[in-house]
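One chain of protein is taken out of this complex; the other chains stay put.
We just call them A, B and C in the order they show up, numbering each chain from 1.
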Amino acid sequence: MNKERLRETIAKRVAMELKDGDMVNLGIGMPTLVANYVPEDIDVTFQSENGFLGLGLAPTDPESFDPDLVNAGGLPASIRIGGAFFDSTQSFAIIRGGHLDITVLGAMQVDEKGNLANWMIPKKMVAGMGGAMDLVVGAKKVIIAMEHTAKGNPKILKECQLPLTAVNQVDLIVTEMAVIEVTDEGLVLKELGPEATVQEVIDATEAKLLIPEDVPRMKL
Amino acid sequence: MNKERLRETIAKRVAMELKDGDMVNLGIGMPTLVANYVPEDIDVTFQSENGFLGLGLAPTDPESFDPDLVNAGGLPASIRIGGAFFDSTQSFAIIRGGHLDITVLGAMQVDEKGNLANWMIPKKMVAGMGGAMDLVVGAKKVIIAMEHTAKGNPKILKECQLPLTAVNQVDLIVTEMAVIEVTDEGLVLKELGPEATVQEVIDATEAKLLIPEDVPRMKL
Amino acid sequence: MKKVITLEEAANLVKDGMSIMVGGFMGCGSPHSIIRTLEEKKTRNLTIICNDTSRVDYGIGKLVAAKQVSKVITSHIGTNRETGRQMNEEGLEVELVPQGTLAERIRCAGAGLGGFLTPTGVGTVVEEGKEKMTINGQDFLLELPLSADVALLSGAKVDTKGNVYYEKATRNFNPVMAMAAKTVIVEAREIVEPGEIDPNHVVTPAIFVDYIVKGENFHE
Partner (left out) sequence: MKKVITLEEAANLVKDGMSIMVGGFMGCGSPHSIIRTLEEKKTRNLTIICNDTSRVDYGIGKLVAAKQVSKVITSHIGTNRETGRQMNEEGLEVELVPQGTLAERIRCAGAGLGGFLTPTGVGTVVEEGKEKMTINGQDFLLELPLSADVALLSGAKVDTKGNVYYEKATRNFNPVMAMAAKTVIVEAREIVEPGEIDPNHVVTPAIFVDYIVKGENFHE
């Protein structure tokens, strides 16, 4: 699967998790693509943690780029009719206070306990947690959208090795190979990606996977 | 001194404490009168803790009473040009955060330590503290504006007997008889009211007063 | 999609025994039509959380007078003689909270925080039963979040998504209560289409609002 198809697969599958009326925060990077695949018959509101609700798609015409209206990545954005601007304390009151239905974030590592690491690699890369630690603790449902492996190495581990973003907060992991649910019993393989087999998912995953008798393929 | 002259004396003397640029909160009742005596050559901004800065005088024409624009006592009010409305959390961030220069409040009792009681009399009268506890803790300077005695009984005591509003917060006490400063050494008699003698003030005060050699009369 | 409902439907969402937050300050900014409907329906045994209990014949004070309230959490009861009388004679439970602490406890619940440290109330009866902490030599009380089953609010303009714009001093506790209740109902003076409120002027974003009801009489 090429990079583009892979990202599209993940974003499309995550978009299927959205329900009418949901309030959603999409992390920087791949999660942002989810906005492109929201089913047309539902109304979903996106929050931009830098300070507004009703985040719309980026303006297509570069001429109309307004530097006062950017998303949390500092990139051109728009606001939909019925949106609202607010400051950072209000933005994080929304996030931390449990008012978001879903947050979709990328990850470096996720583990069997629903732990997440996505903000630094000691001695190599320190980005900072930004709003991720608040989002993961506050949103009702935490979905991780990421490639299943990094340079062939598993990212879904028995136990995260990198500094954590949060403990026990991940609910669902969506990759190009699988949809995996985090339950009290462990990680459950719920769906297979367009090209993956159960065995391939098991081989690409360090964590123990609980495999139901029937694992359907993603309906994209 | 009749009631009206007495209240006027206190309000006028308190108004002399205000400086150009001061941000001030006036309590319900007699403190409210202070607004009528602000020297014309200075600009003072009044805060109304129910949610705005720039509190102006009550509309004189009852026809123009706007029930959406009341002061903290629920009475008709106005807002001056350059004022601003906000919610109660912001209002008390201003109050508690030390952003007010002065608060003027009434009192049932004040004592040598600068303790204040002004919100309840057990088994007799429970009004509630409203915003007083926050105001007294937060404002840079706390001025008590009250009659010197209640039915002939001293209100300035060695130690407050009623449930406290706050500990150690009062800076200045202004009555019809005296201006008294609360210092680390105790209560210092700074000025005499229009009709009072030093001995009369001492007699009407339970707390020990430190009396400087020269105690001038209030310049009203 | 936010549902515009009738006054009857709004009042039906409030059940006997529920805790309700009610916006307003001495009745200014209270949802008067919803309150009247609750009075007509004789909903009972309510816990009300409100800045004050207003007057016997205005705002939330009417529910106290009609004996529909079993507990009051508020900063001030002095203007409603029924609150004090029922407290002394009929066992009405009254929890008095400093106004700034009340606003902040509600915000705390809405913002997903576990508590906060305030200097307000140190050395007073407000301390009772609370943890006291010393930070850099200053004493603080640990105050805990306060939430409710339903928030009954009032807004000048509300769009059909639920964005709220307030006017003048009616704002007070409305925005913070919108954050802290399971079900949030806003009584609108005017219901408008999404986009009619400038997104820069929205005070309560739609994410906090569940139901909208058209008010009938704004100062009853």
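In this text, a contact is a pair of C-beta atoms (placed from the backbone, for glycine too) under 8 Å apart; a residue touches a chain by one contact, two chains touch by 3 or more.
Not measured: the values here are computed from a predicted model.
Partner chains of the missing chain, restricted to those shown and counted over the full complex, are A, B, C.
The chain not shown here is touched by just one of A:G73, A:P154 or A:P194, and that residue is A:G73.
Looking at C:V4, C:L113 or C:V192, the residue that reaches the missing chain in the full complex is C:L113.
Chain A meets the missing chain through residues 48-52, 66-70, 72-74, 77, 79, 85-89, 91-92, 95-96, 115, 125-134, 137-138, 163-168. Interface residues of chain C facing the missing partner chain: 104, 108, 111-119, 133, 135, 138, 140, 144, 165-168, 199-201. Although one chain is not displayed, its contacts with chain B can still be listed: residues 20-21, 23, 43, 45, 47, 52-54, 79, 81-86, 89-90, 92-100, 137-138.
We adopt the following convention: only the chains that are shown with their structure count from here on.
Spacing of chain A relative to chain C, judged by their CA centroids, is 35 angstrom. In chain B, no residue touches at least two other chains. Residue positions 107 of chain C each touch two or more of the other chains.
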